[in-house]
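Every protein chain but one is kept in place in this view of the complex.
Now for chain A:
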Amino acid sequence: MKDIKIKVNDLSLYYGEKKALNEITMDIPANKVTALIGPSGCGKSTFLRCINRMNDLISNVSITGQMLVEGVDIYDKNVDVVNIRKKIGMVFQKSNPFPKSIYENIAYGPRINGINNKAELDEIVEKSLRQAAIWDELKDRLEDSALGLSGGQQQRLCIGRTLAVSPDIILMDEPASALDPISTSKIEELIHELKEQYTIIIVTHNMQQAARTSDHTAFFYMGNLIEMGKTNSIFTKPMQKQTEDYITGRFG
């Protein structure tokens, strides 16, 4: 792990009184895919949402510890949450394109960042859609409503929308859980291509998906980080008994 993008120190998260994350300490490498696995309710999605401070939206959440992104603590009082989210994009479990045209969906991000030049926007839209491997399918229908696309297309559109604001880190919260195998494999391919330029963190329930797509894997259980390491070693010779039980399907 030479290039560490995100460094987490003793991060704990409480929903009111309930402790949802228990002193997580981990390093997430740059330009790699890190998979977070674990049974439902283990805190992996909560942890993912900590990275771009989406948990701020939920009332009565309190967080202790440090989350250093490139050495900057994003929970510092002087940090603007809007700027964090520009650098750390997120793709959600359920595809959620805006009820606008395909073009406007992609152009929304650049627009709010002050880019209003039509030619520049056109370029960004095309580039983002190409990166999301969906340009060829959509180039003739950019003015159509994004809600008319299939589930897989919508999810790739959402990835393209995230790419359009050129983030450093992309968080994916079970991006393929609601998709059919073909769409899933397209998204996995996409993740593979994107990792050259972006640091990707992906939450998944699908063990095969974690094994296929990721370089590193972290196993969460009951709000604790049980084990983290190279995907190969986690899946072949896990250090912890719990990890082995989970990936072999004995519980969870």
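By our rule, contacts are C-beta pairs under 8 Å (C-beta built on N, C-alpha and C of every residue); 3 or more make two chains touch, one makes a residue touch a chain; residues count from 1.
Assume contacts and distances are computed from a predicted model.
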Identity of the absent chain, which is to be given by its UniProt protein name, from "histidine kinase", "4Fe-4S dicluster domain-containing protein", "Protein translocase subunit SecD" or "Phosphate transport system permease protein": "Phosphate transport system permease protein"
Contact partner of the left-out chain, one of A:A146, A:L179, A:I200 or A:I247: A:A146
Of the candidates A:T46, A:S101 or A:T231, the residue in contact with the absent chain is A:S101
I need the residue numbers on chain A that touch the omitted chain, in ascending order. 52, 54, 57, 59, 82-87, 89-90, 92, 94, 96-102, 104, 108-109, 111-113, 143-148, 158, 161-162, 165
